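Dropping a structure here in structure tokens format, bear with me for questions.
Note that one protein chain is taken out, while the other chains of the complex remain in position.
Chain lettering (A, B and C) follows the sequence in which the chains are written, and residue indices restart at 1 in each chain.
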Amino acid sequence: MREIFSDRARLQGILDFESALARAESHAGVIPPSAADVIKKHCDAQHFSYSELAEAASAAGNIAIPIVSALRRRVANENAKAAEFVHWGATSQDAIDTGLVLQIRRGVALLDADAGRLATALAKLAAKHATTPILGRTWLQPAVPITFGLTAVGWLGAVERSRKQLAQAARAASVIQLGGAAGSLAALGDRGLDVAQSLSKELSLELPSLPWHAHRDRIVNLGAALGVLIGALGKIARDISLLMQSEIGEVSEPAAPGRGISSTMPQKHNPVACAAALAAATRAPGLVATLFAGMPQEHQRGLGGWQAEWDTLPELFVLAAEALGPLTGVAEGLVVNTARMRQNIDATNGLVMAESVAMALTPSVGREAAISLVEAAIQRALDQRIQLRAALGGDAEVSRHLTPPLLDQIFSLDDHVKAAERLVERALAESKVRLKPDTTERV
Amino acid sequence: MREIFSDRARLQGILDFESALARAESHAGVIPPSAADVIKKHCDAQHFSYSELAEAASAAGNIAIPIVSALRRRVANENAKAAEFVHWGATSQDAIDTGLVLQIRRGVALLDADAGRLATALAKLAAKHATTPILGRTWLQPAVPITFGLTAVGWLGAVERSRKQLAQAARAASVIQLGGAAGSLAALGDRGLDVAQSLSKELSLELPSLPWHAHRDRIVNLGAALGVLIGALGKIARDISLLMQSEIGEVSEPAAPGRGISSTMPQKHNPVACAAALAAATRAPGLVATLFAGMPQEHQRGLGGWQAEWDTLPELFVLAAEALGPLTGVAEGLVVNTARMRQNIDATNGLVMAESVAMALTPSVGREAAISLVEAAIQRALDQRIQLRAALGGDAEVSRHLTPPLLDQIFSLDDHVKAAERLVERALAESKVRLKPDTTERV
Amino acid sequence: MREIFSDRARLQGILDFESALARAESHAGVIPPSAADVIKKHCDAQHFSYSELAEAASAAGNIAIPIVSALRRRVANENAKAAEFVHWGATSQDAIDTGLVLQIRRGVALLDADAGRLATALAKLAAKHATTPILGRTWLQPAVPITFGLTAVGWLGAVERSRKQLAQAARAASVIQLGGAAGSLAALGDRGLDVAQSLSKELSLELPSLPWHAHRDRIVNLGAALGVLIGALGKIARDISLLMQSEIGEVSEPAAPGRGISSTMPQKHNPVACAAALAAATRAPGLVATLFAGMPQEHQRGLGGWQAEWDTLPELFVLAAEALGPLTGVAEGLVVNTARMRQNIDATNGLVMAESVAMALTPSVGREAAISLVEAAIQRALDQRIQLRAALGGDAEVSRHLTPPLLDQIFSLDDHVKAAERLVERALAESKVRLKPDTTERV
Partner (left out) sequence: MREIFSDRARLQGILDFESALARAESHAGVIPPSAADVIKKHCDAQHFSYSELAEAASAAGNIAIPIVSALRRRVANENAKAAEFVHWGATSQDAIDTGLVLQIRRGVALLDADAGRLATALAKLAAKHATTPILGRTWLQPAVPITFGLTAVGWLGAVERSRKQLAQAARAASVIQLGGAAGSLAALGDRGLDVAQSLSKELSLELPSLPWHAHRDRIVNLGAALGVLIGALGKIARDISLLMQSEIGEVSEPAAPGRGISSTMPQKHNPVACAAALAAATRAPGLVATLFAGMPQEHQRGLGGWQAEWDTLPELFVLAAEALGPLTGVAEGLVVNTARMRQNIDATNGLVMAESVAMALTPSVGREAAISLVEAAIQRALDQRIQLRAALGGDAEVSRHLTPPLLDQIFSLDDHVKAAERLVERALAESKVRLKPDTTERV
């Protein structure tokens, strides 16, 4: 992703615009076809020095101005007439924005592919662990047992929604920018819309209903979609890093030489992929906010708001990629310790079944009494360090209503596992990932 | 909007959930129909004191816990048995989130209606002023003439796209929340999905593929859509407030008694609607960022991230409404001073036609020579405080290539107006607003 | 805090300004003393309806305009002449900003007192647990043993620095606002500075070198200081909530009836104070960003930036208070389970001493060999589920360099405890909290 949003790629995006513009204008009869040919030949980033251009850009106000000058000089060396037609009728923002859209298209394709891989890996985890019991945890405290498949399918759902949202936002943003000096295409006379139409075909981008120099909603929506994807990844990373605490030890990032090592502690196995995703999720909100903050741009082209996007949107792409890649690796190789999951449930001494017991007692004794009975049993269990089941079994009133087989049933986890499994199956059926039947392999 | 997101409305949303849940559970055979009837009767915010509930909430951790307790007490007063079934199998987040979704539905409907009115007003402005010349301004400097209709139709496009985006995000977020303690619906045994299905019908909301306690992408996307709408309004307000500067004086917020007055200066007519929209656009990015920041929520229900949404999303709705309402009034009553628009173009002494002249000269003398000739004429025009046209007319070389009729044509603005008009017509045709033919009335 | 930043308090702050202004102007001979007396009498929020004023404010553009009108009407009822002198020479922003500063002063005093209590509680924890061993954890993984006192004194340092920073920012912001229509005090002729001087005495605020209508750095700095305090509290809450996970169980929020209960799960004891602090820490960054975003305000008084502060700064005060209060209660009553702390260290089977062993071996065998030996022992310890010490003892090469007493020493934790204790003592000595010697009581 750093390559797609490198200085060179920005330069090439602008040159691709200039080249396509020349062709479009030649098709529309605005400039001679021969000029378009010469211009095209020189629109290669290899011929230019970005660092020199960047210096000139800070005086000129943007990078397209020196790029266009340099391109014109190069073309003029070959054909002075053709050089006249470089950037004909366009403004520098046309070039920069369209170039950015070309970078966006590549960047989104990359993310989409990675998100697809992540979705597949998560679907496999969900299918494989649809009935693997694990503590459900709320407020960072044990709640009731669920299954690890339910956790994984929850991650999957968020990833799939984010991916879809990103694709939609990218589609909406896949439009050319061509407006000329103040967005009216006036410099192209009555051929403005023809050129625009042709340009959009050249670049396989849509033609928007209007130039959008100072209307940035498409870009901001795209940034927001990146932010949502990063946030969804941050949630997965938060969960995995918490489950990976040595005292919990239920999952672990896959080990690899040099990964997650410490400069001093040989025993360390740090969750570096989770850290990358959490760092991205810490940074994305501020970067997304910057895009929103830049929206109220002045008149036909503004002062500051647009410029604030230049490094911000690329940074969001890079963060998304640097969170997504490693986390996909983690999902594909996740080490799952089902024994520890069970052990951690057991270590609660059955307290996490308190809700089930209370609900089972309620029809017989009423809710308040049920809760009182359960609370008393919880207290005994804690005081005597015994299982809640034992504490309940020792209570005559409870025993009157809940027979041992019934208590067995409640404490067997079966109902919780079953309930979670139903949700996992339903969610997998609604997912776009298709796994081979009876396996967790993708079709 | 403040009413829709008031304390009382939040309370009512939660009660609506509890009432619908009871009905859904009675349909699914989980609780007796009679209990559902009694519960429903008491689910009216009028019976409760929000301030007392809020106090209890800060100890309990959320507002639903004391609401459910208070509801249970009220129901118990009438029917102890029915009280057992209040909130049966649900968790407090189920109630709070579903209640919020109900508020969201009302809030979005309100915004959508206002945005529709604003779109109509802007379409009328665009149609009426499709050919009204105004300075195009970039970098806060005169660029080339465009038309005021082009400005207005640009605003319209952003408003329509934002409105569509908001509707989509609202549709995606219009799902019930029902997961029980840890999102597995386990407390409802094998009736969980039936209850959920029934609940979604009761409330006319969709059933999501999974409970989404700790997966907030739908809420964040909605917040982002509100932010984009607010940003689009901020851009309109920025433009209007700038055009309304006394030195420019091209448009003005409509006057009304008491509006925009000063506590000391009788001559003042402050753009208060623009100020409201700009304040909203200043606040929205930070609020949206908060929603993104809350995404990485821990495990099945998190600690802090969810709570951070509670006041943030409502605030975004309020800001959107308080920007949209006044700005719609402004658009409907905008005072447009076409004479000043023309005067401000003329006051540039024709300098804004420099690009046109240079482009017209280029085929004959080449680009560099054309620009040199124009720059020399600009310098003469500035030094002698004469029109650029006059300065050009005094140059023999220029006169050789540009005849007086040709110069007339260039300086007539016709080509610029025509170019802008084409874009306005095309964009109006693509807009959803339908105006009556030959008028600017809406069909 | 909600009271200090309530609507009524905002109103009273503005009235306090108007009253003090009248007195200052009477001292400076600008208005008759009798007028000041009458004005003062009516400057009581009880006489006004905030909701009516708020309605008028949205048309006028700010709340001071209708307040001043209402005050003038009230005064006029008693004395028409005196009414002329209400708000004499001031602008509405003078009243709003100065009123805000008065609220800030009260708000900061409240926070400072609470932060002082929190600091004391943390100092006691640090002193009491200076030598209580606990796992040091980095990357959410066990690192090396430290002491719980070191953790607590780290929290203390951040709280004390934040408190100091807040006091400084509050001091810098404790200035009157008085500039009149455009910040030049022109309406007060040559008495402007006299009035300003006198006003600052009346309100016990400093006189700034200039009116600061559009220069908001003092307010933004204050908001940032609130944000830093909230962030420091968020860090404490993060740590406590993690240590409170049942699988770790090293500390716990103190229990209290109704605190942290669940609507369904009787066994639950949720960290609600931590949740409040973490929610505040999730919201503060966006709110602080809003204050920064509002800084580039136009000319003498701006459009949107100032208005964006109105609800944002108060919200930061409320969040700080709602994080600080509960967290102080937690620190004062924190349940510390030193046995679990020790148990969790032991549960690592000595792996957390790996760094110490490697460092002890390095002088004899070189770093690389030392690390290889330790890694091999770690692998054996993991494979055979034995203590690292045992695994090391079984290695001839290791035994050649590390005698059993030396290994005892390393695995005794003594050196780690001692090192932490030294830092705790030094940090407590530098703290402003004074504890009674030999106890953890405050002097």
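In the analysis below, a residue touches a chain if its C-beta (ideal position, glycine included) is under 8 Å from a C-beta of that chain, and two chains touch if they have at least 3 such contacts.
The shown structure was predicted, so the numbers you read here are calculated from the model rather than taken from an experiment.
In the complete complex, the hidden chain is touched by one of A:249, A:294 or A:350, namely A:294. When you scan A:272, A:347 or A:369 for touch with the missing chain, the hit is A:272. When the missing chain is restored to the complex, the residue among A:53, A:159 or A:181 that touches it is A:181. Among C:36, C:118 or C:187, the one in contact with the hidden chain is C:187.
Checked against the full complex, the one of B:50, B:139 or B:411 touching the unshown chain is B:139. Panel shows subunit C; residues 61, 72, 80, 83-84, 89, 91, 136-140, 143-147, 150-151, 153-154, 157-158, 161-162, 165, 172, 180-190, 192-193, 209-218, 220-221, 224, 227-228, 231-232, 234-235, 237-239, 242, 278, 281-282, 284-286, 288-290, 292-293, 295-303, 355-356, 359, 362-363, 366-367, 415-416, 418-420, 422-423, 426-427, 430-431 of it touch the chain omitted from the view. Although one chain is not drawn, its touching partners on subunit A can still be listed: residues 56, 58-61, 64-65, 68, 87, 89-92, 180-181, 187, 234, 237, 241, 256, 258-265, 270-272, 274-279, 281-283, 285-290, 293-294, 303-305, 307-308, 311-312, 315, 322, 326. Listed here are the subunit B residues that touch the chain not shown: 138-144, 241-242, 244-248, 260, 262, 264-271, 275, 285-286, 289, 293, 344, 347-348, 351-352, 354-355, 358, 371, 374-375, 378.
Following the convention adopted for this analysis, only the chains that are shown with their structure count from here on.
A separation of 33 Å divides the Cα centre of subunit B from that of subunit C. Each chain gets one centre point, the mean of its Cα atoms, and the points for subunit A and subunit B are 24 Å apart. Residue positions of subunit B with contacts to 2 or more other chains are 61, 89, 91, 180-181, 187, 234, 237, 278, 281-282, 285-286, 288-290, 293, 303.
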